[in-house]
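Only one protein chain is missing; all other protein chains are in place.
The block that comes next holds subunit A.
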Amino acid sequence: MLVRGCGLRGIPTKLPAIRLLPRWYKRFYSENNNSTVLSDDDTLHKNELPLVLIKKAEEYSKEFIDLEKRLTKGENFNVDDQKRFAKCSSVAETLKTYEESLSELRELEEMINMDPSLKDDAAKEIAIKTPRFNELSSSLLGKLLPVHPFADKPCLVELRPGVGGIEAMIFAQDLASMYMNYAHIHRWKHHIISQQVNESGSGILSAVISIDQPGAYDRLRLEAGVHRVQRIPATETKGRTHTSTAAVVVLPQLGDDSEKTADAYERTFKPDEIRIDFKRASGKGGQHVNTTDSAVRLTHFPSGIVISMQDERSQHKNKAKAFTLLRARLAEKEQQEKEAAGIAARKEQVNSTDRSDKIRTYNYPQNRITDHRCGFTIHDIPGVMAGDKLDDIIDATRTYDTEQKAKNLIVD
């Protein structure tokens, strides 16, 4: 259950359980319903789901019964039917236990109101049963929310400086180390796929980090966006605070970056979709020269994506890395297009996740980081940059994201 709780979407991941009960429950819940027993103790708070969501779950239950009927009639199910059946049956089952548990709690509350002499016993019972109920509630919600198709994937984190010159390059580098520290603290395998350092000063021109942990994509995908820093550069003599930015792109990693995987992936393209350019010196080549020209440039015509890779001495490895990156970019692009289509269908505005918007500010003079999407603020820049405290921000943004998704679900 612990695993469930942290997955939130019902995907058993290997991620450590971050928080059994998402904090947003209370917030979300109190907006829609004011009849809970209020308690100081978080664990005694009963996280009932809003009616709309319950209605949605009931629809699944109905469908489950229908499907079951068809099945008993001896109908043959195809793969899609089977999947649908599994989904409906799982929602129906959770809904049933959820409702049973809820009515138990309601009875206990009733008892307190009707017979004050039973109050202590009933309260004890409530204290025992509420956490279990909340688990069910969380699990049910997880089943109702759409699962991100790449939720269980490892990820690539790409960093690029934005506005602000060298300061932006330094900030991009700081963010790169922040994500590596973060992976390190969680004991997730990670490595730098490519990095171009600013040779004429400090900072980086770009970096791609691979975080190989399954589920890392789901955990980090909300980190994508423009991050802004406000601080006094070391070189600044007048003590003025500069503002600069760096862009973070988080991509699902669909295969490892080994040469074998990349070779297999390469074969999925038609020859005219892809062009591979090798950096080659002119001249006779062969035994005449012994240079180490291993740079590879990949052009994917249908999407216009161009990827250059030169970090490795092995051309084979450079090519493999370029394909890994291409694959991740294409997957993300496709997902974005799907999401955009979904949003258009709902005739809804893209909420604050507009790509050009700054998602977060790191204010060094105030030792403060604020995430602008959810309004979460933390006063511990060193802790966050060291990777320890980043989870606090990520939790908050995820909470916000789930909230938004649940709202969309209600609108539907």
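Throughout what follows, contacts are C-beta pairs under 8 Å (C-beta built on N, C-alpha and C of every residue); 3 or more make two chains touch, one makes a residue touch a chain; residues count from 1.
Rule of thumb we're sticking to: contacts and distances are computed from a predicted model.
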item	value
Missing subunit (named according to UniProt) among the choices "RAB, member of RAS oncogene family-like 2", "Methyltransferase small domain-containing protein", "CLUMA_CG020282, isoform A" or "DNA-directed RNA polymerase II subunit RPB3"	"Methyltransferase small domain-containing protein"
Of A:210, A:245, A:294 or A:402, the residue in touch with the unshown chain	A:294
Residue among A:65, A:127 or A:276 that touches the chain left out of view	A:276
Full-complex contact with the absent chain, from A:190, A:317, A:373 or A:389	A:317
Where the missing chain touches subunit A, by residue	199, 259, 271, 275-295, 297, 310, 312-317
